[in-house]
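Okay, structure first, notes after.
Here the complex is missing one protein chain, while the rest keep their positions.
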Amino acid sequence: MKFVHKPKARRITLVGVFVIIAGLLLFAVSANAAVSNDDCMACHEDIGDSYAATTHGIYLMGTSDGEYSCESCHGSGDAHIEEGDAASIINPAKMGQFDGQETCMNCHSGHQFDDWAFSSHRAAGVSCASCHKVHTSAQHGSVAATPDLCYTCHSDVRAATHMPSRHPIAEGKIECLDCHNVHGGTVELAMDDSGRELCFSCHADKEGPFVYEHAPVEEDCMICHTPHGAIADNLLKQTEPALCLNCHSMHFHASIEGVEGDFSVPQAPERAGVSSHDGFKKAMLTKCTQCHTMIHGSDHPSQAITTSGNALTR
Amino acid sequence: MNRNISIIGFALLLLFATTMFAQTGEGETSYSLWLGGHYTDFKDNANKVGEYKLQSDKFFPEFKLNYYSQTGSSVFRLDADYFDYENVNGRLKTKVGDKFKAEFSYRSLSKNSGMDLLENMETRELVGANPGGKIITHEFLDDITEFSIHRQEISSKAELLLSRKNDVRLITAHRMIRESGNAQETGSTHCFSCHLGSQSVAVDKQTNSFKAGLEGKVYAQKLAYTFGYRKFESKAPDAYFMYDDARHPVNGGAGAEFGSRVNYEDESLPIGSYPETEKLSHKVSSKGKLGSGHYAAAFIYSRVENKKVNFTNTSLVSEVYNGKVNYTAPLSPSMRLVSKLGFGKINKTDPFIDLAPFREGRSGYEVLPSFDITRYSALDRTTFDGSAELIKRMNPKMTLAFLAGYKQVSRSDYPIIDGDNSSKTMTGQLKFKYRQGLKYSIRAKYRFEKTSDPFTSARGLFERRGREELAVPSGFIYYYQREDLRYQSITSTPTDKHELDFNLAYRASSQLNLTAGFKVEYDKNGDLDSLDVKHSMFQPNLNLTITPNSEWIIASGYMYNQSKSRGPITIALFDG
Partner (left out) sequence: MSINGEDVLAARHYGTAYAMTDYTSTNHNMFASVSYIPATTLTFTGTINLNKSTGELDLVEMPSVEAKLEGGLSHQDFTFDEMHTYSNLDFTTLQFTLGMEYKLTPTVTLTSDIDYSDLDDKAGYVYGVESGSFFMIRSGIRFDL
């Protein structure tokens, strides 16, 4: 088919193109006629007065004009200004797991948040604003300081940290964040995902591998220990020997009757003491680790051959 | 006094240093310097009440310094707190836009331990009306009665943006933990009498951990590789303990017989020593969008080696392979799925332990067993776990979540007789959350776990009754025989576990907030034949916050916890 040049048709085409471009430009301009920060501050004076000194305020002022504004987090403010209705504007503080990815994550996407989407906190409906303040200085960016912030929901832990045996959380010597990644995942210097690694990342002396091992140490530290606080020493769930007797029979020497009164060892008189009828029971049924000192494992065989050196006494 | 002057001088130096970092222009800068001191007084046995305090009755100068500066996207922050010479904290953080951020911190604490008086370790056997041969004694090998550890931790981390295009970042972290001081160490020898020797030993443990990684984005997927390294070593000299020569405690005889039953005698040997270990790990991970949801996946290999023992042709090593894939996606505008899958494999060296022959050269030696063993590790295993949680927003006030999970731990070389080498755990969990505006909210959770063949201490209990099996070719009784007779496996881990957690937060007025709740846990082990092993826990709590006016804030709380554990207390009816 031959193309016929028609000047009138070309004019119409040009006008049409111009109108379309102008229309698009006008639409774009109107779409970009964003609500300015000043518009927001007109009503939200309380935030406006202090905003310049906040982390976000200072940061945004340091970036190129228009790159970030109130609308960066809150979305378009047109409808909100027109209607004055709180429901007509995005409030990231009220957004949760059903509202897609949280607004904060658009910028705060570092590796520490890799597991946030799968974390227990998120699944429990905890949002960023549950713990963090947004319109305030980073110096005071949390709702409260830890551990009090964590105690807001985990009040049982507060009590545990005042028990006779405890990690020094109440003393302010370690923090909740030393063991718990509140954003999901493991702590910073955990070497793998095995259950015991969290404890070994600080208590590496207990990891081994040892020549002689104690099976529950290999299985789970929490079989014997409780992490926040305990009545028994060394964060044990029960006092020795009750804890040990859960899995072991008592030392068979515990049935020996003792003499009453002073005694000394005939072949070594300097070794002496006061004996009682229950002396062997007291010796064998008070604290097992008085003799079984290397309870987490050892490379040295114990003295008797008949246990294959596996008594963890040396 | 010189120390005090230097502390105050150090505080002023820090203040001066921070002013050097002060930046001009738009931003925020604030300082706070606190100078003061404290006097401490300890009474009676304060090892427990003052476990984490430097036990010294005297005056200590003290200071705190906080400095904060932010200009644009650059932040500098310093927090320092000197309490006494064993309790010092400092943290320095800096950030330059999104290009670089770094953190350095130091903290230290002191920890006191009580002294085991070993008063229960003295007695002598009664045989009829006469003193017998078995004797327990103890002895303090030095006069030191105070034991404490000074723990210091230095850590640093840094993140550097290498390429903005693919958001490529270099991430490094390091931490050194040092525990130094002294501890009570006890050695025990049981030939010729059972004798415990207690001494103060030097402690100097160091753990260095290091991490370096690269992360970046490739086609909107975030990829990362991280290398990890940890080294533990005890730099304190080994403590030694003298093991007696073996002989009868009463008449000094039978040395050859007793000596033939022990691995060592009449020797001073190291006790309580810790192996030097090195651990390294490699982790590759990826995360990003997948369909309408997000995924995160990681694979980790780690290897830890005991550098102190040296078996012929083998080193003592534990290797871990972990993999996980997590996926979350909205199933509808009001329903979300969170699913997790993981697997793991752990291999540990099974060293052959060559011990001295038992009763070599004594009568009947030929028919006695060898006690050399290949030590199979309880850690060797293959694991698999998976869970899926459905979270449903029923309406703007109420959310329900249901989780189902499965975990299998298959152990190699698991010496349970008639047991399954695999522990299989089914988990179910239901969570409920209801919020009525600011007036009140309710959270409730019920969780159960059902496990077949949970972790068990193999043949830890009970000897079979029987004389024949104990027959030996002499009049002596050998303790290994009762080890052979043990048949009952035992555990404190449950087959059935139930947890219930309930919380109510109630805002009675603008001046009174109340939270109340309780936790109940119950578990039992149904696999242990006649043994009724079970645990229970009941824990109610009540918290009140009262703000009668702007001048007063009162917060208070009460929690009660009762935990019960039922297990067997067992004794062999044996000639001890």
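Labels for the chains are A and B, by order of writing; each one numbers its residues from 1.
The rule is simple: contacts are C-beta pairs under 8 Å (C-beta built on N, C-alpha and C of every residue); 3 or more make two chains touch, one makes a residue touch a chain.
In this text the structure is predicted, and so the values were computed from the model without any measurement.
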{"item": "Touch with the omitted chain, as defined above, among A:69, A:109 or A:239", "value": "A:239"}
{"item": "Full-complex contact with the absent chain, from B:190, B:443, B:482 or B:497", "value": "B:482"}
{"item": "Touch criterion as defined above, residue of B:270, B:526 or B:568 at the omitted chain", "value": "B:568"}
{"item": "Selected residue (touches chain absent from view) among B:79, B:116 or B:372", "value": "B:116"}
{"item": "Absent-chain interface as seen on chain B, which is shown", "value": "30-50, 53, 62-64, 114-120, 125-128, 132, 364, 367, 461-468, 470-475, 477-478, 481-482, 485, 531-532, 550-576"}
{"item": "Chain A residues that touch the omitted chain in the full complex", "value": "158-159, 162-164, 231-233, 238-242, 249, 254-257, 277-278, 281-282, 285-287, 290"}
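Convention: only the chains that are shown with their structure count from here on.
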{"item": "Complex contacts: residues of chain A adjacent to chain B", "value": "52-53, 55, 58-59, 61-63, 97-98, 100-101, 110-111, 114-115, 117-118, 123-125, 137-139, 155-156, 158-159, 164, 168, 171, 173, 188-189, 191-194, 201-202, 204-205, 207-213, 215-216, 218-220, 223, 237-238, 242, 245-250, 252-260, 263, 265-268, 271-277, 279-280, 282-283, 286-287, 290-291, 293-294, 299-310, 313-314"}
